[in-house]
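Just below is one structure, and these are the notes that go with it.
Just one protein chain is left out here, and the rest sit where they should.
Labels run A and B following the written order; every chain starts at residue 1.
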Amino acid sequence: MKRRSGGMSVGVAVAIAIVLLIVGIAGGYFLGKSTTSSTNNNTINLTETGSSLLYPLFKNYWFPNYTASNVVLSAASTGSGTGQSSAELGLVNIGASDGYLTNASTTNLINFPVAISAQLIYYNLPAPLNGVHLNLNGSILAEIYSGVITTWDNPEILAAQPASVASELSAMSAQTIYPVKRSDSSGDTFLFTSLCYMSLASFPYPVSTSGLTGFSGANVLTGNGNSGMVSTAKGQVGSIAYIGISYEASAAAAGLQYAAVGNNATLANGTYAATASDYILPTTATVSNDANLGLTRLDFATYGLAVSLILGGSYAGATTLVHGGGGTNAAAGVLAYPIVNLEYALIKTVPGGTVVTAAALAATVAFMHWALSYGNYNSAGASSAWIDGVNFVPLTPEVIGYDNVELASVSGIS
Amino acid sequence: MSAATTPHRHRSAGTVAGRIVPFVPALIPAALLLGIVVELLISSKLTNFGLDFWGSNWNPPDHWGIAIFVTGSLLTALPALFFAMAIGLGIAIASTTYLPGWITRFLDPFVDLLAGIPSIVYGIWGYLLVAPFFGTVINPALYNHLGFIPGFGGVAPRADGLGLPVGIFILTLMALPITTLLIRDALRSVPRDLWEAGLGLGATRWETMRHVAIPYGSRGILSAAFLGFGRAFGETVAIAMVLNVVATYPINVYGSTATMASEMFLLLDSAFGNSQYLAALSEMALVLLVISLAVNIIGRRLVARIVTYEVAGL
Partner (left out) sequence: MASATAGLGTDTAQDLLFDRSFRTRWRLGFDKVIGWVLPLLFLVAIIPILDLVYYIASQALPTLTWTVLTSTNPYDPDALGVPILSTAAIMLFATSLAVLLGLFGGVATAEFLPERAAGWVRMTANMLVGTPSVVLGYFGYFLLVITFGWGLSFVAGSVTLAFFMTPYVFRIADLAYSSIPRPIREAAYGSGARPYQYVLRVAAPIAFPQILNGVFLALAIGVGETAPIVLTTTQSVIFPPTIYSPVTFLTGTIWENFSQPAGSPSLALAFQAALILLVVVVALNILVRVISARYQKRLEGLYQ
């Protein structure tokens, strides 16, 4: 009869293997702890989650270059809605959002702008249209995104273009429009629905990070995050998508072209003049102009730094969006690109819970000071290379001043 | 548990604790399952959404109809099951009957390996390589040649290929190792003398397979169907990546829709602060859980013995 213990040899061999495996893993664990804690156990890891529009700035530029001792920052791209709710629940230190949070103070949050950004309207059309900037405005966009306008040769679109462009569009013979919307809860959606809501009285959807959930149809496409919007638009000829300016490079590489967006002065006539000055391309100057116009509506005492910069000059009230009431966007002679917004970092004002500890909060405030100064401006007083890298515009001194006031109100920070 | 190894249950003499304590760890699976159900019930706050819950109107924050997702899960899982069963049946028959042993010993592990690949790896491959292929080659071909069939025509398929076809393809690949494995096992369990009786009566291998082996193994084959369906039905991440999840009914076979699992996965982030949203998602999770459990129980009952397949993780 075979010795039962003869069967042990396989067990022994495999046992040795498993011991080696465990030693390896455990060794990796401790190695990891030791190497990454050159950084010792006092390292504060500030977690950030939220807006995919802010993500490239945080992940590729600001966080890797913030070299304060004992502090590292980790970014995640999950959408503004997640950024808002994670910040509310105290699950992360910084919630990034393209849209301000109304009633932020009820959950001890402040709307803390860190940069000024813009949103572009990209489309995927064949040559020669991919070489020109189409003229579009808020009411056309609102009608596209409520299913009223469904083809690229719609008379309203044609009326806004110069003759040569209009004839190219008609030559495409009823090319379907494929509107692309975000599938995650997105600050970009918040901004875009703000634009549509203000431009068109009959726009049926609410202004929110998931405002376009009800917009569906055969031609409606979705993208997850800004990068998803780029790839979805790239994959479908005739698509139109709202994409944050920090993705300009990848959108260009994908063969997409952005539009010149007009203000609503043209709406008053019911027709859309094709005058060049009525349709504005996004540049640092035009974005700044719109920001300056919009910031005149800032009402710090009542709303803090929550202010909508969409259609900068066109209405009163910091956070009141007038439905379909967009008036003129520009003071005379001032070209202002209409889809501009403050990029918000939502941070708690009081520590609480395991993540937002007093030390973490202090580190967050320190980082914010850095972001307001070095992050936005270089030593020569011009916008920093990092801001330029994502095509943002630095904050105005007025906003920075208010930001500092807010930071001072964070508990325990002098 | 077969009779051959039915143990004589040893009853420890001595203390009550000595009698009870050994039993306790066995309760772990039950505790886990109970914990999941209870936790989901708690987070759903037992909100009664009424009949609206089973309707088709999903429009947070007002309407919570999950019919779209249930349909979407079925629309992706059932065709995938069909393909996985058909291909799995073919592979299993080939493997047990037509191919020499040395080939099957080499090829069978390949199929089983499909089961081990993480679903997110399927997802990234599907999203970046397979979907464009569907979008540029397969979907247009179907649209142009089969457009006359209702459902295959209508709105032209999108060029990036995301949608039902690629979703069903990926799910088929994920369900295939399970169906193949179980059908192979069912066919191998046919007694030899039954086989040889068939052949001895003059039937060809195919005929014996068809009239003798498959009916004999029909329970195992049915079990393969249930468990393969369960796998496809609960798949989350790969579907979230390749299906272009959007909460509508698909327009035609190239269209997009949403499944329960993928919608739950993608939407939890949006629902954090909103307790009604969380309640709706929790109840959807309960529905998914119940369906998965039912499918699993039925599938395993059919085989009437403990089936542990180490590689497929069944």
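Keep in mind that, in the parts below, a contact is a pair of C-beta atoms (placed from the backbone, for glycine too) under 8 Å apart; a residue touches a chain by one contact, two chains touch by 3 or more.
Computed from a predicted structure; not experimentally measured.
Touched by the hidden chain within the whole complex are the displayed chains A, B.
When you scan B:Ile138, B:Val155, B:Leu199 or B:Leu222 for touch with the missing chain, the hit is B:Leu199. Note on the undisplayed chain: of the listed residues B:Leu142, B:Leu164, B:Ile183 or B:Leu227, the one touching it is B:Leu227. Considering the full assembly, B:Ile93 is the residue among B:Ile93, B:Ile183, B:Ile214 or B:Leu302 that touches the omitted chain.
The missing chain lies against subunit A, touching residues 1-2, 4-8, 10-11, 14-15, 18, 22, 25-26, 28-29, 31-33, 35-37, 39, 41, 43, 45, 47, 49, 59-60, 63-65, 67, 72-77, 86, 89-92, 223-225, 227-228, 230-231, 247, 249-250, 253-254, 353-355.
By the touch rule set out above, subunit B reaches the unshown chain at residues 1, 4-10, 12, 22-30, 32-33, 35-36, 39-40, 42-43, 87, 90-91, 93-94, 96-101, 103, 107, 109-114, 116-125, 127-129, 173, 176-177, 180, 192, 195-196, 199-200, 202, 204-207, 227, 230-231, 233-237, 241, 261, 264-265, 268, 281-282, 285, 288-289, 292-293, 295-297, 300, 306, 308, 310-311, 313-314.
The rule is short, and it goes like this: only the chains that are shown with their structure count from here on.
Centre-to-centre spacing of subunit A and subunit B amounts to 37 Å, using the average Cα coordinate of each chain.
On the subunit B side of its complex with subunit A, the touching residues are 59-60, 132, 135, 154-155, 158-162, 244-248, 251, 255-256, 266, 269-274. Within the complex formed with subunit B, the subunit A residues making contact are 78-79, 81-82, 84-86, 88-89, 178, 183-185, 209-210, 213-214, 216-222, 224, 231-232, 234-237.
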